[in-house]
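Worksheet: the structure to be examined is printed underneath.
The complex appears here without one of its protein chains, the remainder shown in place.
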Amino acid sequence: MRALQVERSLPRFAAARVASAWRAGAGGKVGPLRLADVDPPDLPGADWVRLRPRLSGICGSDLATVDGRSSQWFRPIVTFPFVPGHEIVADTEEGSRVVVEPVLGCAVRGIDPPCNACASGHGHRCERLTGGHLAPGLQTGFCAEVGGGWSGALVAHPTQLHEVPGGWSDEAAVLIEPTACGVHGALAGPTGDDQVAVVIGAGTLGLTVIAALNRLRPDISRIIAVAKHPVQKEMATSLGATMIAAPAELRRAVRRATGSWILDNGQLTGGASLVIDCVGSTESLSDALAVAAPGATIVMVGMPGHISTDLTPLWQREIRLAGAYAYGPEPMAGGRHSFAVAIDLVAQAGLERLLSATYTLDRHSEAIAHAASAGRRGAVKVAFDLRTEKRR
Amino acid sequence: MSERPLPGAGPPEKRLPVTMERIRSGATPARRVAGRLLKPPPSPFPYTSPTWPDSVPRPPAPRELGVDYDTDWARRYPARVARLLLTELVAKPMVAVLADPHVAGEDRIAHLDGPVVFAANHASHIDTPLLLSVLPEPWRHRTVVAGAADYFFDTKLKAAVLALSINAIPIERRRVSRTSANRAAALLQEGWSLLIFPEGGRSPDGWGQSHQPGAAWLAARTGRAIVPVHVEGTRSILPRHSGRIRPGTTHVTFGRPLQPSSGDNPRDLAAKLEAAVSALADEHDTDWWTARQRAARGTSPGLTGPSGAGTWRRTWALGAPTRRSASTRRWPKP
Partner (left out) sequence: MPRPGFVLEVDRSTPPILTWHGEGFRLERLPPERSRVIYAPEPVAALDDPDQAIQDALLAPLGDSPPLPDLLRAGMRLTIAFDDISLPLPPMQRPDNRQRVIEAVLEMAASAGVDDVVLICALALHRRMTEAELRHAIGDRVYDSFAPHGLLLQHDAEDPDGLVHLGQTDKGEDVEINKRAAESDLIVYVNINLVAMDGGHKSVATGLASYRSLRHHHNVKTMRHSRSFMDQHNSELHTSNWRMGRLIAASGVKVFQIETTLNNDAFPKPMAFLQKREWEWSGRDRAAYIATTKGLGRTPPKLARSIFQSIKAPHAMTGVFAGEVEAVHAATTDAVYAQQLVSVEGQTDVAVFGLPHICPYNVNSIMNPILVMCMGLGYLFNLYRGKPIVRQGGVAILSHPTPWAFHPVHHPSYIDFFEEVLSETTDPIEIEKTYEERFATDEWYRHLYRTSHAYHGVHPFYMWYWGAHALEHLGDVIIVGGEPAAVRRLGFSPASTLTDALEMASDTVGRHPTISHFHCPPIMLADVS
């Protein structure tokens, strides 16, 4: 079968890094990603099942990998050569359609008794990502042994599967996984009264966070979204953002919304009580710190990497910086799992429209380039369409 | 797009990476700089004067020439020095060589003091330099020359050359123009003498023309004396409509000054002046006594020649030999 594979090749990673500095997504051509003919992965255990992907999305973390910009943090918790793709809608051999929850925690790895995190139901915080009978890998799509979504076939543990409700299109279903991330981020911050929330970034994550804040957080009365591109602005407004600001306009927009003052060097005297950073760059975190009110929480939903910024306000204003990774039980949604909440949200908010384009595997470099410049090119989510892949 | 050559066309030419065209069109820095410098400006206006919209009436042309030409500069010190040198070192020797001037009647004006109006008959361009070089010393370098505004002041260069070299000022010749007359009068008051040709232009056929009233008017207005001057012989040196100079002999006669009195009518004065110049011509042709007698009887031969006569007779009469015009001397007197 055909699969897009990431190999461990230092020169290729280096080339990708150089190329991507010139243009994001350029790593797709010169980087570690290549289309290969490989054998489908073997079943690691008796209870595992084979999946045939239908659609598989391209995520920001995938782009970072392809462009050689991933953090060294991941080195021990991935196994090469892996097939990326963790936003997967697939068919099982029994013919049912599922989405995959990609985290490879204790249950999947056959570790019994599970670690503390898994035992408490927070599989995404698993402490044994390198243990058990599986090769190291934090998620499906980063582990050589289970395969990934950007291929003709992969294997999954039944605990990873969520049935797609009947009558859904593949296009809607492929957004369940990213929406679950958005839900998890949106529900991570503390509750309050009549809060102003700032969402930095209006890609897939930002938009799903806006949708989640709007529908699941009645305590948030105003959502200020930072969006660069027209399509993003339009989508953010329709998903419930009350105000859209360009990155350079953010501080003034938050000032207006919160009635605070701006001091000489541009910092606010007050600000928003919840800031959700869906970008994860130095600039976005600096902006987040600039517009966060004293005592506010900044949630990092976008994968950050190395960031260099002045944390004095974090200290002086007692701002809390929180990460939000993947999905888990959501206390704010009555303890339901992010995926379950996301399935409802995709349907309610019509998030299917976030899928802008699909590509076949052989057009992968175009797909990567498109995904890397999605906003500029008027797109949000780009996915691989594997429904025509030969299954062998 | 098809890259194939058109049917019938030869195979595409093989191109060198560097072509002659490229070398020619491209790129030496000198060429670029030159190109930039030589490049015509992007649009004519404002690099050229603006066009005048048809719907806007044009104001009278900017009046800087003709009678409005400002000659003040030519009477400032540097110009005067230049003119003095020019008159003494160039004009005077040249006039001596070409015109051999014989001057008479200087004694009649020796007693005069201050600026006067010299009024002379006019036959040739030589008249002015001739007179300027024979004017007695107190006046020679303090005299302005009335030049026809339309003829001598029609271009800036001509006007400047004449203002500098002969101290010309523009005068309207066919009418008394307020500007030019006022200016001449002001100059007379300031101490400048005026050399004027009351005929208003050079003689077309050798005979004199009747006088314009300007000279008399100026004298009457300023109370300055008019000195009648007769010049003879310049026409044969450089007649009108001729570009060729034949050296010859000239005679300049100064007459008795006419002093206008306060009640004088400029018209009468003009008539007196015309008569005085005619008498000077007569004196030159005959002798002083005959001339005086004829003048007293009012029968001096008119300068304007026989009237009513046919063209040939006027010319014939002009050609009658006179007592002194037979001189063939070519060299200046020692």
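Going by the order they are written in, the chains are A and B; count residues from 1 in each one.
Here is the rule we use: a residue touches a chain if its C-beta (ideal position, glycine included) is under 8 Å from a C-beta of that chain, and two chains touch if they have at least 3 such contacts.
Just so we're clear, the structure is a prediction, and the values are computed from it rather than from any experiment.
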- Can you work out which residue in A:Arg252, A:Arg336 or A:Arg363 touches the chain that's missing from view? A:Arg252
- Note on the structure: Which of A:Leu33, A:Val98 or A:Ile244 touches the missing chain? It is A:Ile244
- Item | Residue of B:Pro50, B:Gly243, B:Gly263 or B:Gly298 touching the missing chain in the full complex | B:Pro50
- Message: Residue by residue, what part of chain A touches the chain that was omitted?
- Response: 243-246, 249, 252-253, 255-256, 259-262
- It is residues of chain B that touch the chain not shown, namely 43, 45-47, 49-56
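Basically, only the chains that are shown with their structure count from here on.
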- Averaging C-alpha coordinates per chain, one finds the centres of chain A and chain B separated by a number of Å equal to 99
